[in-house]
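With one protein chain held back, the other chains of the complex are shown just where they sit.
Letters are used for the chains, namely A and B, taken in the order the chains are written, and counting of residues starts over at 1 for each.
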Amino acid sequence: MEGRFDRRIVRETGESIVIATLRAFIIKELRHILRDRQTLIILLLMPLVQVVLFGFALRSDVRDVRLVVVDPSPDYATLALRARLAAARRFQIIGIAPSMHTVEPLFRQGKADVVMAFEPDFAARLQSHGPAHVMLLVDASDPNTATTMQSYARAVIMAYEAEEGAHRGKAIQIVGETRMRFNPTLESVNLFVPGLIALVLTLVSALMTAISLSREKERGTLEILLVSPLRPWQIIVGKVLPYLGLAFANVVTALLAAWLIFHVPFRGSVVLLLFESVLYSMVSLSLGVVVASVTQSQRVAMLIALLATMLPSSLLSGMVFPIASMPRFLQIVSNVVPARWFIIIARGIMLKGVGLEYLWRETLVLSLMTIVLMTIAMKTFKPRVA
Amino acid sequence: MSDPAVVVRNISKKFETTVALDDISFDVSHGEIFGLVGPDGAGKTTLFRILTTLVLPDSGTATVLGLDVVKDLWAIRSRVGYMPGKFSLYGDLTVAENLSFFASVFRTTVKEGYNLIAPIYRQIEPFAERRADQLSGGMKQKLALSCALVHRPDILFLDEPTTGVDAVSRREFWDQLHTLRETGLTIVVSTPYMDEALRCDRVALIQGSRLLEIDPPEDIGRNYPLPLIAVTSSDRYQLLLALRESPHAHSVYPFGAELHFTDDRAGADPASVAAELEAWMKSHGFTDAAAHPIAAGIEDSFIDRMSTPARRAS
Partner (left out) sequence: MTEPPSKGAAIEVQDLTRRFGNFTAVDHISFDVAVGEVFGFLGANGAGKTTAIKMLIGLLAPTSGSAHVAGLDVATQTEQIRRRIGYMSQRFSLYEDLTVLENIALYGGIYGLSDEQISERSSSMLQTLGLTDQLVGKLPLGWKQKLAFSVALLHEPAVVFLDEPTGGVDPITRRQFWELIYSAAARGTTVFVTTHYMDEAEYCDRISIMVDGRIATLGTPRDLKAEWKVDSIDELFVRLARAS
């Protein structure tokens, strides 16, 4: 039979056929993605919008800063500064104390935002040309507010410094020292961008693969694909690769937005960061395939994918709430959240400029997760329907 | 090639508590159009899925083209064409894109398969750039068939290919199946519509997970056990109710514009039964009623076999 003969030829050139088939599959997936304009636009704009929203939402103007002044030996200089602080409408002096001792509890209970502590004999030190010291203690649990509060307080001090110097005809020197409490590194956008990338990648990768695979199930096209010579791995790879591309585009958009709009630093290797993003996407994509394999409808797949990825990625990853402050149980749970490891990696590369020599452990965790999930995906994605 | 194209032996399949297939056995010869005729839920789709290697049977064996449906999964998959119940196409891809995608999936090209699909595909080729979800039912059906044929399979499985398609397209579709059979292709097709059984070479009647009968369509009515009479009257519904109460009624069913009356006296002469019945009806006020004996059709046989489940497929 003629047909049989052709097939033998096909087998001899098996390798190129496999690639050609995969190529056709990927082209078809890309067409699905490109033709669904609305979804595509949302997916492409999402990282941009999220970075911008998070970035701006966190930069708020600060009023009514609750200030406690520690003034162990009130003199004309400290009184003058206190008067200026009281006059500034942004500050509200809620207490004056003789020592740090009584102030600490107020601060810890969140009743005060800023503590301004003058050193003893402040005026005398100013007088004797030596620098006079003032310490600012700022609640940095909300990093953006903390920076703003700090600069307001410094502005008041600097204004006094300048005026008093002019008045006396010679410069005086006040040295301020700031201590940020609760979040010593401070830059909120910098901390958020890695988390956002994790979130966006999870969304695009897990959710979209789960939806597109379960859509084939619902339409019945999966049945034809299964009855074809396509192997399950080819179907999975064909589904996964286009979304990996889309996820990659999202990482680039998010990073560009962070860099151009908020000047987030890139201290480490961009190539390494992109590589880790791809790795992290693989974890999420595998999760999407697993979800699609075990569900029967698009709707259920979507809900499960959302629950399994979005919530843990935003809440248990350390993106919003520091892992150290979680209850012990959630800390343990957070270990299986891929976003947790990715955020450590991304923060490390972007903010600390460290490389694989410090991040190999997290990278290994993500690699293992990929392998495990991919294996489960291959196992749950049966070549049969029942 | 003398072995049958499909051999099914004692196949059973259960889904949780529902029995989908109960001890099904039949053969399909090479180059024949074999019809599985039965209502929705009879087990047709499950049987197709077993034969296309998508579902594993609980018990029994089946071979397609001499290959075992359980063990020779991949060998079977490159040689069958399958059209599932709904027209499974990608609605957001064009006609041409759908076809070339399925060609690639089956490791071939549209060009290689063109000769075989040409008679069907040519009719939708003018719409090659149209998206599949904008096609009419008949055109979707033609595209789905082209996609199932593009890799030149040795056997074609069509699960309810005519559902939702108008009468003109249905007729064309069956004509195309006959053209395809001329090329030596074996075709296994299912349908819930009894009238389509006439277009098959052999028919298996299936109901409630069991086969009722396997025969060429023209032979199916031949074993009808009782005299069958067609009755007409202007007051069909009242006559139907009245006939059920008549002395020798075995069963009375509406049948298009007529009623089909089955007499309970086996072996009685149909002509005299008809005359007797006509007299009975006239005496009961149905003055325009007429009766004449008829040969049983597929639906008559189906009804008879459904109501007497003890008899098994021969």
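Note that a residue touches a chain if its C-beta (ideal position, glycine included) is under 8 Å from a C-beta of that chain, and two chains touch if they have at least 3 such contacts.
Since this is a predicted model, take the numbers as computed values, not measurements.
In the full assembly, the chain not pictured is in contact with B, by the touch criterion defined above. Note on the undisplayed chain: of the listed residues B:Q123, B:T163 or B:Q176, the one touching it is B:T163. Only one of the listed residues, B:R171, B:H248 or B:K282, touches the absent chain: B:R171.
Screening B:R236, B:H250 or B:H292 against the full complex identifies B:R236 as the residue touching the chain left out.
Only one of the listed residues, B:S59, B:T287 or B:S307, touches the absent chain: B:S307. Residues of chain B in touch with the missing chain: 38-42, 136-138, 163-171, 192-195, 207, 234-238, 240, 253-257, 299, 302-303, 306-307.
The criterion applied here is as follows: only the chains that are shown with their structure count from here on.
The distance from the centre of chain A to the centre of chain B, with each centre set as the mean of the Cα atoms, comes to 59 Å. Contact residues of chain B toward chain A in the complex are 15, 49, 52-56, 73-74, 77-78, 80, 82, 84-86, 88-93, 97, 100-102, 104-108, 112, 147-148, 152, 154.
Interface residues of chain A, counted against chain B in their complex, comprise 1, 3, 6-7, 10, 17, 20-21, 23-25, 27-28, 31-32, 35-36, 219-221, 223-230, 383-386.
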